[in-house]
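Every protein chain but one is kept in place in this view of the complex.
Each chain carries a letter (A and B) given by its place in the written order, and its residues are counted from 1.
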Amino acid sequence: MVEEQNYYKKKLQEVQKHTELKENAEEKRWRDTTLKKWNEKTDFNEKEYTNSSDIKIKDIYTSSDLPADQEPLLGISGEYPFTRGVYPNMYRGKYWTMRMFSGFGTPEDTNSRLKYLISHGETGLSIAFDMPTLYAIDCDSKRAEGEIGKCGVNVTSLKDMEVVFDGIDLSKVTTSMTINAPAAVLTAMYFAIAEKQGLDLNKIGGTVQADILKEYIAQKEWIYPPEAHLRIIRDMMVFCTKNAPKWNYISISGYHIREAGASAVQELAFTLADGFYYVDMGIKAGLDPNRFAPRLSFFFNSSINFFEEIAKMRAARRIWATVLKEKFGVTDPRAQMLRFHTQTSGYTLTWQQPLNNIIRTTVEAMAAVFGGTQSLHTNSYDEAMALPSEEAVKIALRTQQILAEETGIADTIDPLAGSYYLEALTNEIEKEAYRYFDKIESMGGILNAVKNGYIQREIAATSYRRQKRLESGEEIMVGVNRYVEKDEKPINILKISKEAEKIQLSRLKNTKETRNVEKVKKSLDALREAFRDEKKNVMPFLIDAAKSYATIEEISDVGREIYGGWKEPVIV
Amino acid sequence: MEGANDNLRKELLAKLYQYGGHSQVVGITGPPGIGKSTLIGNMSSLIIKSGKKVAILAIDASSPYTGGSLLGNRIRMQDQLWENKIYMRSLANRGSKGGLADSALGSVIILDSAGYDYIIIETVGSGQADLDIMNLADTTVLVLAPGLGDQIQAIKAGIMEIADIFVMNKMDREGAYFAMKDIEDTLSLDENKEFRREVIGSTITKSESYLELINAIGRHREFLDRAGQMGKKRLDFALRWVLEDELKEKLIDPIIAKIHSNPKNASLKENIYQEVDFIIDSLDIRGLLKKI
Partner (left out) sequence: MVDGKNQLLFKDKPIKILLAKPGIDGHDRGILVLAKAFRDAGMEVLYAGLLPTPEEVVDTAVNEDVDVIALSLLNGAHMTVFRKVAQIMESRNIDDISLVGGGTIPDEDKPELEKMKITGNYGPGTPLSVIIDHVTMRAIEARERKLR
């Protein structure tokens, strides 16, 4: 392994050379004659063009905006550094997976939804949880009142998970669970169900998000201080590498970072910095990165500035492959590949004139396809307001189908490669990402930069700047600050019934009355011991606790006793 | 309406002042980001647990341009406040010395009359306004941390003299030992001080250091009680503040207005000093001093 202290600084100097402009005689001649004359004759807009990352956009790009050695920076699809895509034949082999996020209300609601999807041929299930579950708060807690089943399904104990997966053979599906702070607990529950179905864990495939660093950065759903969560995730990595090799234990997510107001460069830089941290953590836990890195996948946002998004995704692949190879000594190409899921931007959806959101989502979905995504969720037009209605979800799915099967944009691999603008922008975004890596390294790494609030403040500053640009009209949102309509008619949106709360409360009451209290206590005591002993792996103890029907809050409280909570640094 | 309210306020404060005199006002100051709020939060929790009452006044800076401010100190100790039901009030310095002094003094008088054992005032310790606030305190604690370099030098210059207790925070940091030694050396030069000033090393994770600080604050109180100095600074502060305020409003402002309104004073530029001398002489200060 090549360990260099100032790797990112050296790298920054290297990629900086790719963005140095050369004199182009032809461009200069054009500027001084044709363009100048034209501008004198016509109204010329002097405004400065920039994108979300504050990168200045030139009026025209030419070959001199690219370095002489541009070709090796691209490579060919399926080959290092994977700028043009991770698979040799890309969408000719297989379209991206059209994965629509679902789950709401009671476990029963979600179970029938999953069965409906399976009966229509879907084998990749995706589950969203409600806020109490995401924070490991039981449904009978005072704090959970009014929140049950609102943003996803409520899971308080293994009983609920048994209902979610009732009648579903876990060896025949893969399940993606969007959960972070209690990711190991939900994984434990899932494994417990597999065991009850008589399945060996090495047959079980799926994904948990478990990207705790971005929680501190953006989504703010945590239970313990960062180090405690990281230890649990490390244990999950080690346990799964050995026992459940098809389980993807971290989905490194830029999506939420972007939604929190970050620019494209910030999303890219902070997400990859998180990723490097997990790679380092795995290596320090004694795992071989050639073996575990393929289990790390990414999740990016596709926002509205078309070329900026495509450039970001292409730069992401190049940076990941390069750093894994050069800094972490990863040699297996499969472990150098950055594979990612994309969701179109929720930030760009508007309440006003909601049907316009279909157009925004289409453009963003196109960017994800040109960016070479492995799977895609398209937002529904009503998602700015609530969980999507069935009709809206259908249009969102159809959008992807039209892009894939009618437009021809997926007919050839990485069709925009070689565009002066796109390649120059890719190089520029890559450089800005390395600038952040260098800065983060100088602060003692991403964990420190998150704990002292630097990353969060960077994002809040960008977010406020954008809001001010919207206020001043420098940035346009149709229907919001231009082409505004008065007295818009409200659209129909999905309402979650209060029934979910009642059903969950009564199930929990029943579970608590019927479970073996002694067994619960014993499993939690054993878990406590494991938490206290750094050398023990907590996963088997979490599985035992789940099987005893200890609740998500009871299980997490064991950690709360030992690690305490976490208060974020002051951001504003 | 405004005037009537103002008079009512003064009357109330004057009455409440008589009920006070029990609280020890502790000013805690130091550069931004040094961990004052965390220190205060943890220390206050310990005080509460020992059965005493504590209230906190935290002063944040206002923007000189818009007058607005983000009162961020509260959020740093929020959990302790909620858990222990500690009273805290955030004040913005509002860019001006006067506004802050007025509201801080009023708050101290009210809290003192309400029977708090400790009233803690937190400031960033830079600028005259913050230094003035420290004149409200019976005990001034200066919080420092290793490795802040010039920032500490700037702060120390103004406040070393008036601090009674020093805290070296973040003792787990590199250079902490020498930074502490450095201050101890400076303090060893204290000759005429009747109170022996000390430096306390503090680490966020160690509750002993907070106890040590509370004890040092207690020792300073004993000293003040013995020397008959408790509450004296505050009284001086109140007197000075009220006097300056009233003199400005009832004397200085009308005089200046009068000078401006008299066309004969158009050539004031040349004889400003003479004019002021004339005014002072006509005030009969000597006669006044005899009467007080």
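Methods note: a contact is a pair of C-beta atoms (placed from the backbone, for glycine too) under 8 Å apart; a residue touches a chain by one contact, two chains touch by 3 or more.
It should be emphasised that the depicted structure is a prediction, and the values quoted were computed from it without experimental measurement.
Only one of B:V25, B:L39, B:V54 or B:M88 touches the absent chain when the whole complex is considered: B:M88.
Within the full complex, the residue among A:M385, A:M443 or A:L505 touching the omitted chain is A:M385.
Within the complete assembly, A:Q352 is the residue of A:S64, A:T97, A:T174 or A:Q352 that touches the hidden chain. Mapped onto chain B, contacts with the missing chain fall at residues 1-2, 5, 62-63, 66-72, 74-75, 78, 81-82, 85, 87-90, 92, 94, 99.
For chain A, the residues touching the chain absent from view are 131-132, 134-135, 137, 143-147, 150-151, 215, 219-221, 259-261, 347, 350-352, 384-386, 460, 463-464, 467, 471, 477, 480-481, 490, 493, 496, 567-568, 571-572.
The rule is simple: only the chains that are shown with their structure count from here on.
Of all residues in chain B, those touching chain A in their complex are 70, 72, 75-76, 78-79.
By the touch rule above, chain A contacts chain B in their complex via residues 565, 567, 570, 572.
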